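Left out: one protein chain. Kept in place: all the others.
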Amino acid sequence: MTEPVIDVQHLSITYTVGAGTFYAVSDVSLQIYPGQVVGIVGETGCGKSTLAQAIPRLLPEPPATIGGGEIIFRGTDLVKVPKRQLPMVRGTGIGMIFQEPLNSLNPAYRVFDQIAESIRIRHYRDMGWVKSFQGGDVPFDYSKPAAPITVGGSLTKSIIPDGAVEEAARDRLRTRSEFRDEVLEYLRLVRINDPETILNLYPHELSGGMRQRIMIAMALSEKPSLLIADEPTSALDVTIQAQVLTLMKELIEEVDAAILFISHDLGVIAETADEIGVMYAGRIVEYGPVAEVFRSPRHPYTKALLKAAPSKYKSEGPLDSIAGSVPNLSRPPPGCRFNPRCPLVKDICRGEHPPLAPIDKTANPDTPGIHRSACYFADEVPGLP
Amino acid sequence: MAAPILVAKKDGPLSVFWRVLRANPLSFIGFLMVAILGVTALIVVVDPNLIIPYGPLQQTVARNASPSLQHPFGTDNLGRDIYSNVMLALPLDLGIGFAIAGSALLIGGTLGLIAGFYNTPGTIGGWTSVSIMRVTDIFLSFPSLILALALTRVLGLGVGPTVLAITITWWPFYVRLVRGEVLAVKHLPYVNAARAAGVTENRILLRHVLRNVLEPTIVYFTLDIGTVLVTYSTIGFIGVASKYPGPNPEWGAMLAFYQQTGSSNVYPWLVIAPGAAIFVTVLAFSLLGDGLRDILDPRTRRAFVRGTIAHEPPPEAPAPLAVASEAVTDSNPVAPVGIIDTGTRS
Partner (left out) sequence: MTEGTPLLEMIDLQKHFPITRSLADQLSRRPAKAIHAVDGVSLTVGPGETLGLIGESGSGKTTLGWMLARLHEPTSGSIRFEGQDVTHLKGKALRTWRRNIQIVFQDPVGSLDPRLRVWQIVGEPIRAQEGLRGKKVRDRVRALLPTVGLPVDCLDQYPHEFSGGGRQRLSLARALSVSPRLIVLDEPTSALDVAVQAQILNRLVELQRSRGMAYVLITHNVAAVRFAADRVAVMYLGRIVEHGPVRALLEHPVHPYTKALLAAVPVPDASRRRTRYRIGGDIPSLVDLPPGCRFAPRCPFVIDRCRVEDPPLLPMAGADRLVACHRAEEVRDIAPESLLATEPTPGTGTPAGSVPPSSESLPM
């Protein structure tokens, strides 16, 4: 049994703002193995984007606080890593694809330069110029702090290491010739025909679908161990979204990174993920293989969500929706956070929050990927209308 | 079955004001300073004898005295009390700052509104707008200080003509500022929504555009008072504004006089006092201006409101709307990025 690439254990994240404390994420655990795609689905405010940004520690830490839990990435707990060492983790360790590529691509640089920069970062890592997650399974040792700088030491030591200037000059030459081939290769990987034509274009001169492909190319060119895709197709037109999803489905097979895919759209998750986690009000309420969860949801919220997608005609009566509204995360309801809106609610639901337990009571709860539900009455869910 | 709703307490505007100021200590200090300056100026105008022991030209026995209890800022070579002169100059300088900045705001702001809003090419409004902008450009191409000095030559010496001269060079900045804001707001959907409702163009300008343009303009205005003051003092320093020593002292004129007559080289408090007065006034308005931005914008203003929980459900049972607390919104700049998947998806 291989180790998971990322192992999130009981993670809690709170925001402190003027009006109070928000429990954005509470007690979330998940594991992703190499080559696996885990989808997280949920509505606005459920905390899925917060979770996605917390894993590479991209959240601004003053308003956000990691209240508890661990994020173990290839053996190292990212929560304990000091801030200035975090850039080593990102990029070549964890890659991210964001929702709106017009914002995530630098408008002042051409396509070639943006992808070349990602490739260069990976180059530095491979050459050992930058400490990062070297090779396969060696976890980076963050326990040894960097040597403190003494006055005497800094005076005698040269600021620029020997040979660095020549290396930089050689690197600049390499940029245009060697990198070019690799850039073209990555552009072809994301199914852009005639990539030479777009090398010199700026992001605003490209369509949304192209920009997203370039983002994917940039993320993949760093060969990350974990790829986090946060609503990557939500800003695209329907037909373009279908194209990009097809591309991602094929790349998933070719690339063996672990992938965390966030979306609000159940259909998109169905197309890409192996396992799905449903989030509500900061907690994972159901988890399991995609086919099983869709076929037989075991949490009232999941069931309601599947039913709420409009799929009928006006003459067939009103659409199913979920009564009530998403709770205010500064004062979440006691116990199970779905209880104000749940058709199965009983007194016990307002007491202790139900644990995310396997629906098959006889199974070993530590088996990864087993179908779990955070509901005391998971067995009654299939009987709901 | 509805979840408890966070309802904003109906705070009056005053308590909101205090709360925001408390949350922003620097602007609170600025506000206090401006308040003190204002009250002091009022006292000086109404009943100067309360805090001013000597007249501006009154010569006392102590000549070139260092700061002491009797003469807090010292005296000059004829025994005139510097403290009294500085205090007497306060309402005048404040008044000058407001007069210039205020007139420039009114003139320039109005022109900017017109130029920004009625600028469809090919109409009367379009031509007006173009003419306003060209005239503005012409004025802006002169260095304002030099233009003001030149105008004072034409208009004459004294407070009034100098204020007029500076105002003439000052209004173009407001045209640029306000026009830019109007152009930014003009295309927002809520302006079109008002049009679709059948609101006349003039009313759209006054009701929607003006209100939204007012906030950054007022902030700029408060910061501008400081700049105006420095400009006036500079012109006074070059020696063309108020007469000092005279019955109506003015800080810039004091600086000019003591520096030019060389007394300040030997007795530095003669220039430190009026200089510090200018500095304190400009600082006060700058700090206040920063805080005003937070107070005026209803979005950030409400972020500091404490809420209570309303436990009874709203009258409509299946009310699906969440009157969410302020920070759980898409547009509140206080809420950090990522706190809410705003779901704004296309």
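In order of appearance the chains are A and B, and numbering begins at 1 in each one.
Here is the rule we use: contacts are C-beta pairs under 8 Å (C-beta built on N, C-alpha and C of every residue); 3 or more make two chains touch, one makes a residue touch a chain.
This one's a predicted model, so the numbers in the text were calculated from it and none came from an experiment.
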Q) Which of the displayed chains are touched by the chain that has been omitted? A) A, B
Q: May I ask which residue of A:Leu199, A:Ala270 or A:Ala357 touches the chain that does not appear here?
A: A:Ala270
Q) Considering the whole complex, which of A:Pro62, A:Pro107 or A:Pro318 touches the chain not shown? A) A:Pro318
Q. Hey, which chain B residues sit against the chain that's not shown?
A. 8, 10, 188-190, 192-200, 203, 208, 211-212, 298-299, 302, 314-316, 318-326, 328-332, 342-346
Q. Residues of chain A in contact with the chain that isn't shown?
A. 43-44, 188, 191, 193, 207-210, 237-243, 245-247, 249-250, 253-254, 264-272, 290-291, 294-295, 304-306, 308-314, 318-322, 325-326
